[in-house]
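The complex appears here minus one protein chain, its other protein chains still in place.
Let's look at chain A:
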Amino acid sequence: MRQPAAPQDIRRDLVGLLPKMRRFALTLTRNAGDADDLVQETCERAIAKSHLWDGKGRLESWIYAMLRNLWVDEVRKRRVRVGSGTVDAADHSELSIDAAAESSVYAQQMNSMIMSMPEGLSSVFVLVSIEGHSYKETADILGIPIGTVMSRLSTARLRLAAMVTKDGGRKA
């Protein structure tokens, strides 16, 4: 359990973290409006509890764990199954894109494909492969075993590879 430390103003750090927080929130909510609401609630909670942040380690890890916990609470409150997050990660259908599309459309399609990935896959991928968190940190943030982190990560990579063929063309 964290020990209380001298209170510090983390608002500036939070503002700097906003783009990353929104991205991580999107991997959980798959909806921009929900993601922004979640980020705002997380920031309010983090500021109110900033005296609990001991200044050691990565601030992101503490914030992400808080964000993920708030999302779990929110899902429980809604008492509904949210998107495809309740589908087993390995059973989700594959997607393909048209490689001849213009770059902006391509980016939009990529974005929607990423968003359609099961929650468990994209959040693990972002934490490990993009932001460089260790398997242990990722497991702690998401509240899952390390073995699950590893299997989801591998599945995420294979699914992403299947979305776009190596030469940039459409999936076969």
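Definition applied: contacts are C-beta pairs under 8 Å (C-beta built on N, C-alpha and C of every residue); 3 or more make two chains touch, one makes a residue touch a chain; residues count from 1.
We take it that contacts and distances are computed from a predicted model.
Within the choices "Regulator of SigK", "Threonine/serine exporter family protein", "Spore germination protein" or "Anti-sigma factor", the name that UniProt assigns to the complex's undisplayed chain is "Anti-sigma factor".
What chain A contributes to its contact with the hidden chain is residues 4-7, 9-11, 14-15, 18-20, 22-23, 26, 36, 39-40, 43-44, 47-52, 107, 110-111, 113-114, 125-126, 128-130, 134-135, 146-147, 150-151, 153-154, 156-164, 166.
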